[in-house]
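Of the protein chains in this complex, one is absent; all others appear in place.
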Amino acid sequence: MKPRALRNLAVVMLLAAAPLALGQSGGVLHFCLHGEPKTFNPILVDDEASENIRYLTGGVLIRLNRQTQALEPGLAESWHVSKDGRTITFRLRKGLHFSDGTAFTSEDVGYTMKTLMDPQVHSPTGDAFRSGEGAIDVQTPTPDVVTITFPASVAGLERLFDQVAILSVHSPQKEMAVLGPFYVSEYKAGLYVELKRNPNYWRRDAQGHPLPYLDGIRLDIQRNRDIELLRFRRGELQLINRLDAESYQHLQKDDPNVARNAGAGLDSDHIWFNEVPSAPLAEYKKAWFRTTEFRKAVSLAINRDDICRIVFAGYAKPAYGPVSPANRFWFNAALPAPKYDPQGALRLLIQAGFRFANDELRDKAGNRVEFTLVTNSGNTVREKMAAMIQQDLSQIGIKVSVVTLDFPSLIERMTRTFDYEACLLGLVNTDLDPSGVMTVWLSSGENHQWNPNQKNPATPWEAEMDKLMREQASAIADKDRKKKFDRVQQIIYEQQPFIYLVNRDVLTAVSPAVVGVAPTVLNPQAFWNADVLQLGPAPQLGAQK
Amino acid sequence: MSAKRGLRICATFMLCAVGLLALGANIVAPYSYAHQFRDLPSSAPTATHLLGTDTLGRDMFSRLLYGTRVSLLLAPAAALLATLIAGVLGAAAGLLGGWWERSILAITDLSMALPLLFLLIALRAMLPLNVESVVSVVATFLMLGLLGWPSALRVVWAATRNIRQSDFLLLARSSGSGPLRLIFRQVLPNLRPVLLAQFWISIPVFILTEATLSMLGLGVMEPLPSWGNLLRGLEDFPAVSANPWRIAPLVLLILVVICFQLILPSQEDSV
Partner (left out) sequence: MIEINKASRAMRLVLWRVLVVLCLAVVGGLLSATLVRFSPGYGVDESELDPRLSHSSVEAIRNENRKNASLIRYYATYFAAAAHGDLGTSRSLRRPVAELLKERFPVTARSVLVGISTAWTMAFLLAILGLLFSGWLFEVSSTLLSGLLLSLPSAVIALFFVYLRAPVFLAIALVIFPKLFRFIRNLISQAYEQPHVLAARARGVGRTGIFLWHVVPYATPALLALLGISLGMAFGAAIPIEALCDSAGIGQLAWYAAINRDLPLIMNLTLIVTLVTVVSNYIADYSSRLIVSEP
């Protein structure tokens, strides 16, 4: 421990001694991953830790600018999508090299795409491209031109390339040879991943200086968020992503410049009722859950403002649709804002044949309306939300019991046994495009959680959603797609299969030592522009205490 | 030793007071344990909320009273059960020796090493999702009692082996007492200090284990409070250091454990 502390001290002193105006090149940025990266192979990435490493190390043909939400050229100078939406042609930058010195050519792109689309590989990134049966065709007429043809048109095709880190076909280092700003130099399982500056990174700043400025990044693997916060306050870490509201408040008390709020994020928390016909539940309960008025009444009776204010200390916005306003293009602004109206909820329930007497709600047959709400354990925020929903619904005579289960048990109930009544969970949205969530909205989808894997749509509105989702996926113009998806959002709003609760604000913490940070709502929030970040001589946070 | 007696009377008085307050929670508690005063989340102690409110605005004093009722009744019961099992098995192993001893010890070693967590997860799956809170609470503590014996067993066993050759046992044996009679009449009464020590140790352990169980969907579920889930609030360190009154449940737990230790006759008194 000691030598490192001394070394850190030495670094701080050197930095303090150097006369600099803003930031300067060099230094190692230090922050945490919140889980073990499961793979360094960019093709197989499906967890957040690996995804962060892929973002920092992988070179992509097209990059989605996390701030403007617009596409920018990466390894490809330019690209062109054919009119039928099936073929994309890239013109690659010339003279680029992988981190180990191997030259980059169109052959590498072809190899990457073929590996990615190999049905045996089951790559989540590759699956996003799969729109029809059949193999892809890759042509590499010259070392800097590549043409990829898909069996059917792929909606939002260009945007998907933001996730495709190019592999080298010839490098002896295989997937460890990268084209991004950093490369993985060391990994100690359970402890840390060390990234070093890639000397062959292609980007330069406006003055023509090579990027990235940083010498490297050290990512400690730290699941415990309290420890992370503590270390940040001591000045050992310079960034925190996905800060919870409480920690944000503590930090803001220390120093308002350190805690950053990028506004409402893309992730949502929602509840849904189990509408699976084969679920082992009482028939009368299934009947309530299938009643639109019942779901709408529950939605009306939940006080979202209170949840935002109490559970999230005000750092969340009430949500009422599947798309967060943070998703600028796809959000349907025409949807009315949610209201809190327990009286209206009761009116709806009575219309649907329920009876309310002695503070108890009963259905036509006289059954007391009660259900269990399951959520994953160890998530205090969800536990609090569940407790608040419990009290809100008791006002319209519904008795809610809350049960927390560990994640594997919960997933088993959600996807296999269907032995639950209602569930409170969240969806992490990494993708702006609705095509990324096809399996959620198609009635045949795995993630159509209220009633997954249907052979035929159970309701007319689900049939309409299926039709609209398929149409938007095959439409080419984004304007047409948006019109279809707006209607989907409206159906979800009217039917409330998912009762959306909140969109959490994207909260991050950034040490004053880091220059150039601009946290965004899109992943990877605080370090999306890692290649232009600089370390300045700012004092350690902990020093003033 | 009058100072000690004074202390003991003090402790008895305190325990009785806590017990009475807990039993009379319905009458004493100013509010329901579940009601959320949403305008007053995380408030400091005031005249209306003696111990302040929790993050959802629920009155901490009322929650503490109800939580005491749940934990103070059931944790000692579970500890008693576990100590009894450990006592009987440990005494049997120490007294009988041979294969009995070896197999009991082997089972103990195994159950200490096995990940019993999965047994609990499986149990949760076997119970219906919506169990009455009383049933779930009683089942939880029963399980703790039934599973919590192995750590005490070896201690009891070692102590039994120590007295295996004592005169009173030889005497009892020669007068024809069977093993069961020997265990209950001779060995266990003689091991009282060891058993008591194990009993005290397991009470707080069970109270805290219950909190862990609620993470598996067992144990005391929201919004019913228990010392376990009240203590879980202590894990949020920055919040506790900012609101020191939040350690009230911990103070009460420590107080109760110490009172118990003071009241019941332990070995020191007779030295």
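Each chain carries a letter (A and B) given by its place in the written order, and its residues are counted from 1.
Operating definition for what follows: contacts are C-beta pairs under 8 Å (C-beta built on N, C-alpha and C of every residue); 3 or more make two chains touch, one makes a residue touch a chain.
The structure displayed is predicted, hence computed values, not measured ones.
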item: Residue in contact with the excluded chain [from A:91, A:130, A:309 or A:467]; value: A:130
item: Contacting the left-out chain in the complete assembly, out of A:38, A:80 or A:174; value: A:38
item: Residue among A:47, A:215, A:341 or A:478 that touches the chain left out of view; value: A:47
item: Contacting the left-out chain in the complete assembly, out of B:50, B:125, B:142 or B:172; value: B:125
item: Residues belonging to chain A that touch the chain removed from view; value: 36, 38-39, 46-47, 119, 122-125, 127-128, 130, 188-191, 221-224, 226-227, 230, 406-413, 415-416, 427, 431, 436-440, 445-447
item: Hidden partner chain, residues of chain B it touches; value: 1, 3-4, 7, 105-106, 109-110, 112-115, 117-119, 121-122, 124-125, 151, 154-155, 157-159, 161-162, 193-194, 197, 200-201, 204-205, 208, 211, 231-232, 234-235, 237, 250, 253-254, 257-258, 261-262, 266-268, 270-271
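In the analysis below, only the chains that are shown with their structure count from here on.
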item: Rounded Å distance, chain A centre to chain B centre (Cα mean); value: 43
item: For the chain A and chain B complex, residues of the former touching the latter; value: 226, 229-230, 246-247, 250, 306, 309-311, 370, 372, 374, 377-378, 383-384, 386-388, 390-391, 401-406, 409, 419-421
item: Complex contact set, residues of chain B against chain A; value: 34-36, 38, 41, 55-57, 121, 124-125, 129-130, 214-217, 221-223, 235-239, 242
